[in-house]
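Here the complex is missing one protein chain, while the rest keep their positions.
In this document, chain identifiers A, B and C correspond to the written order of the chains, with residue numbering beginning at 1 in each.
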Amino acid sequence: MSTFGDYFRVTTYGESHCRSVGCIVDGCPPGMALSEGDIQPQMTRRRPGQSALTTPRDEKDRVEIQSGTECGFTLGTPIALIVHNEDQRPKDYGGSTMDLYPRPSHADFTYLEKYGVKASSGGGRSSARETIGRVAAGAIAEKYLKLAHNIEIVAFVSSVGKEELFPPSPEYPSYSTNSNFLRLIGTITREKVDEFAPVRCPDTEASKRMTKAIEAFRDKKDSIGGTVMCVIRNVPAGLGEPCFDKLEAKLGHAMMSIPATKGFEIGSGFGGCEVPGSVHNDPFIVTPEVGGISDKKRLTAKTNNSGGIQGGISNGADIYFRIAFKPPATIGQAQTTTKYDFEEGVLEAKGRHDPCVVPRAVPIVEAMSALVIMDALLAQKSREASRSLLPPLPKSLPIRPETTN
Amino acid sequence: MSTFGDYFRVTTYGESHCRSVGCIVDGCPPGMALSEGDIQPQMTRRRPGQSALTTPRDEKDRVEIQSGTECGFTLGTPIALIVHNEDQRPKDYGGSTMDLYPRPSHADFTYLEKYGVKASSGGGRSSARETIGRVAAGAIAEKYLKLAHNIEIVAFVSSVGKEELFPPSPEYPSYSTNSNFLRLIGTITREKVDEFAPVRCPDTEASKRMTKAIEAFRDKKDSIGGTVMCVIRNVPAGLGEPCFDKLEAKLGHAMMSIPATKGFEIGSGFGGCEVPGSVHNDPFIVTPEVGGISDKKRLTAKTNNSGGIQGGISNGADIYFRIAFKPPATIGQAQTTTKYDFEEGVLEAKGRHDPCVVPRAVPIVEAMSALVIMDALLAQKSREASRSLLPPLPKSLPIRPETTN
Amino acid sequence: MSTFGDYFRVTTYGESHCRSVGCIVDGCPPGMALSEGDIQPQMTRRRPGQSALTTPRDEKDRVEIQSGTECGFTLGTPIALIVHNEDQRPKDYGGSTMDLYPRPSHADFTYLEKYGVKASSGGGRSSARETIGRVAAGAIAEKYLKLAHNIEIVAFVSSVGKEELFPPSPEYPSYSTNSNFLRLIGTITREKVDEFAPVRCPDTEASKRMTKAIEAFRDKKDSIGGTVMCVIRNVPAGLGEPCFDKLEAKLGHAMMSIPATKGFEIGSGFGGCEVPGSVHNDPFIVTPEVGGISDKKRLTAKTNNSGGIQGGISNGADIYFRIAFKPPATIGQAQTTTKYDFEEGVLEAKGRHDPCVVPRAVPIVEAMSALVIMDALLAQKSREASRSLLPPLPKSLPIRPETTN
Partner (left out) sequence: MSTFGDYFRVTTYGESHCRSVGCIVDGCPPGMALSEGDIQPQMTRRRPGQSALTTPRDEKDRVEIQSGTECGFTLGTPIALIVHNEDQRPKDYGGSTMDLYPRPSHADFTYLEKYGVKASSGGGRSSARETIGRVAAGAIAEKYLKLAHNIEIVAFVSSVGKEELFPPSPEYPSYSTNSNFLRLIGTITREKVDEFAPVRCPDTEASKRMTKAIEAFRDKKDSIGGTVMCVIRNVPAGLGEPCFDKLEAKLGHAMMSIPATKGFEIGSGFGGCEVPGSVHNDPFIVTPEVGGISDKKRLTAKTNNSGGIQGGISNGADIYFRIAFKPPATIGQAQTTTKYDFEEGVLEAKGRHDPCVVPRAVPIVEAMSALVIMDALLAQKSREASRSLLPPLPKSLPIRPETTN
């Protein structure tokens, strides 16, 4: 369905060529300052047409808050967000390529199989414009997470084709063991990422390699995929709802719901299968929080192969994960395929197409991350608040030591 | 929470040392033959103690149907399934290692952070016994899927540590491009997989390599991870509920909710990021179904980089995906870590431990796959049935061509 | 929350003075003809200002479909519906009555308690404008129900204050035993009901009594409540999801979620408590369907104290129920009450107010009825379709006799 979340519920709507796209956010905490200005920046970061490397269409995508706020503060009631579609005319029927062919690796065929009818042009609901509602809703969640817990979410491009930000080396076979990587995710900001626009890979040398790769595929009228890495900092320990709604399961769900994704890994990920438990285990150490919310001593993990989540629950360390995006299905090259009427033919897409969507996926990944964390946070708030009214546990039980609470 | 699915809803319960573990399955189609005999085989496959390579504990795990059937047929009402825990005694408190230490990369620390209290011994709710309810429920879903659509779900071990079933080669850099792999998943059966017990990797040579690897880690009192590959055959086109409940998103959610998972990839997966769109796109061809449910001509994908899903919706091709499992956190080796009281110490686990859980994960992966497909199927059945009562669409609309319906 | 339904999911948004009000409908069957013209009539029937008896404000309330349709047919994707608020200016702060007083029996006090902040003027989310989204969504459900099953939903006013459409008499102590009533609900149409606008009680004499009552309360600057009766005809047997989502439970939920409702009763209702089981039981008879969908013989209930639902499941007979609406809380009379600052004072509402909202509640009751039936229908469609793929049951089981299927 088109609803995500149980406590912070986002319902999106909209096709590529209807009147508008948007969403309703239900469950936002009341009394939070909120205006379009909090949402627009991520909308703009998501927008295509920001450089020669991405698709040149310029849609502006101005978001309008319809409800749920007054005098610039949230009321706790549903917040409807709308972005008007500038091009609302579904294409004329008859004879066009799209009426004859299901485009290879597009959703044309499966939408017809599922619904028995499909949007006449563009991707309909499978269009990238569907993600506008996600990004708008995510911006609201982010605002809360920042205000309430100083939570920071930053995504960036970690590879384009075979060009990796951190190519595997004998010393650092994987991300989770690479101290340069761990240092990077501990400090990276969106501002820094955007300095490396349009590729959004925060490394000068890697960025150049990636740009070159994209240009090469563009020039061949081809396309290429890549990966996005995301880090979430300052997440309090205790988020995630086992056994089915473990935090990594919800993150996996969220990320794999983004168009064109093919894979998700958290912490050590697939690379973690190859190292022994004696290396993979994250031992505990004591970390005095410096200048943080609390100056109490706390246990924390010395290494972070877990990616900030253990047993499906956040442990307070940085949460990081990587998402695989396939190459865009629309390419300028001619493709031999088959029409709806079972006749073979050659399909050739016109116009200019985005050879690599990975840079534009960055704010979408951030938005979906915010929705997952927000939902898990509200669930845990309910538990903590309800627990706090109960009589204290007897000392004999294996309770949370006072010192860490 | 502990409920999975919207239409075929499974709610599990149980810790490692409580009276019983099990689940309630709500939404099973009525009138299906069902007895314990349909469920027990997967329970037994999940059971530890099947060989020297897995943990020697023998729990039997006999499942009992409590409700929802009569005279051997489902009533359409909730089906409760129970497996008694033979060892129900939570450990005595005081002085034991587990009271002093949060075990590294276990859920001890995060459960305490989340709930403020935790089970005294074993993993509590984070124990592998939690998966019993999943496997039992999955067996019911599988029975329906087989009866109604001849859907087949088979998982197997595709790697242990660095030992791969299909090591990447210049000719076949990835699974999705490997014709041997594609042939294997087209025909592999559970019987075949179990011939390769205890490793469950259906290849004599690879199986030997993996066994050796596991033994080596066992002898070092260490542990190792690996990957499980799963294929789902005969899934009708049209399953999956965009935009948030895309079929791969639900599969990703399901798989990442299994304990010890670190990654999920579908079809071409992470490898798919590295190939151009012109190679990655799956062109359509016409496939006359031979001896199938229908002998009508249909469109199908010529290659299967999509992994059987496009735009979040099944396209009728084999669905396949891979899951990364980290090495078990419990190892016999001494580990330097920190106690709840912030004092550093050396933790040494006693007894024998499972050096590699990947073979046992096989039936769990199959069960979760069944739950996802069953849920998506019931959603789509509702849509198709409701649509079938509407007047036919005008011919001018881009409807599903008659010939493919 | 602001979402209703599991299969046909409606999420509404909007306050009295924000930019727009509306909803997203997710789960509408694809391929159904749908335009604003299908929705507007009920919007207009809901609209205030239709006569001197109701509030004179004229808001027009033009609905706009934003998404989910193309070329006049539903795509199966979310349908967003918007109605612009003409008066979007929240009132200035300071010194106004509403800032000083929580209005008696309004939601001012409880919204502040719940959210810690509230809309500055109007009812905010508790305003009657909130029901616009419900009515719009209901119209879509109604269209489907009519097309697919010829389901008809008609509500009308059954009492205003003490003026009853069918006053209890020795012969007919209650609705369910009154043959005139049963005849009326078997044939009543919306057109007929609207002939009796503005009171919407389909009886000339009763309508006059009610009009007089309303006028009397209006002249006293007071208000009065009443009841609305609703009938749903041609509902197929089998709808409703026990044990918690019995059809009457969902109807009760739906109706009690309408602002100003105080009670709900189905079939014999509260009156049914007073008659013995020997009278209350509905014996079965055989009804040949005349000119209906099927000419097969079927069992049906001879009497209808059950109100068309038994064991929480529709039995094919007319479903009818009654809803109690309290008198509007806003009255012109002076009321002694207490300010937020704990000081007693006299509150006097300015302007003209609706002395009786019951007639306007009619389309809202119909809309909520449609949402409940639609949701239950989609749930049952899924069950029936999934069951139909299973092998036939053995003859020895107590199955549904062939003749009634």
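FYI, a contact is a pair of C-beta atoms (placed from the backbone, for glycine too) under 8 Å apart; a residue touches a chain by one contact, two chains touch by 3 or more.
Nothing here was measured: the structure is a model prediction, and the numbers come from that model.
K.L.:
Among C:R190, C:R233, C:K246 or C:R360, exactly one should touch the missing chain; which is it?
P.N.:
Residue touching the absent chain, from the options given: C:K246.
K.L.:
So one chain is hidden, and I want to know which residue out of B:I79, B:A249 or B:M374 touches that hidden chain in the complete assembly.
P.N.:
Residue touching the chain left out of view: B:I79.
K.L.:
Thinking of the whole complex, not just what is shown, which of C:G37, C:P170 or C:G277 touches the missing chain?
P.N.:
In the complete complex, the chain left out is touched by residue C:G277.
K.L.:
Among the options A:L100, A:L147 or A:A334, which residue touches the chain absent from this view?
P.N.:
Candidates A:L100, A:L147 or A:A334; residue touching the omitted chain: A:L147.
K.L.:
Identify the residues of chain C touching the omitted chain, counting contacts across the whole complex.
P.N.:
Counting only chain C, the missing chain is touched by 1-4, 6, 12, 93, 99, 102, 104-107, 109-118, 120, 125-126, 130, 159, 161-162, 217, 220, 222-227, 237-246, 248-257, 259, 261-270, 272-278, 280-286, 297, 299, 301, 305-307, 309-316, 324-331, 333, 335-338, 340-342, 344, 380, 383, 387, 393, 396-401, 403-405.
K.L.:
When the complex is taken as a whole, what residues of chain A touch the one chain not shown?
P.N.:
6-7, 29-33, 71, 73, 76, 144, 147-149, 377-379, 381-387, 389-391, 393, 396-397, 399
K.L.:
In the full complex, which bits of chain B touch the chain not displayed? Write them out.
P.N.:
The list for chain B reads 1-3, 9, 11-15, 17-22, 24, 26-27, 30-31, 64-71, 73-80, 82, 90, 114-120, 124-125.
The criterion applied here is as follows: only the chains that are shown with their structure count from here on.
K.L.:
With centres defined by CA atoms only, which chain is the most remote from chain B?
P.N.:
C
K.L.:
Could you please state the distance in Å, as a whole number, between where the Cα atoms of chain A are centred and where those of chain C are centred?
P.N.:
Centre separation, chain A to chain C: 40 Å.
K.L.:
Between chain A and chain B, what's the gap in Å when you average each chain's C-alpha atoms?
P.N.:
The computed centroid separation for chain A versus chain B comes out at 24 Å.
K.L.:
Multi-chain contacts only, two chains or more: what residues does chain C have there?
P.N.:
Within chain C, the residues that touch at least two other chains are 30-31, 71, 73, 76.
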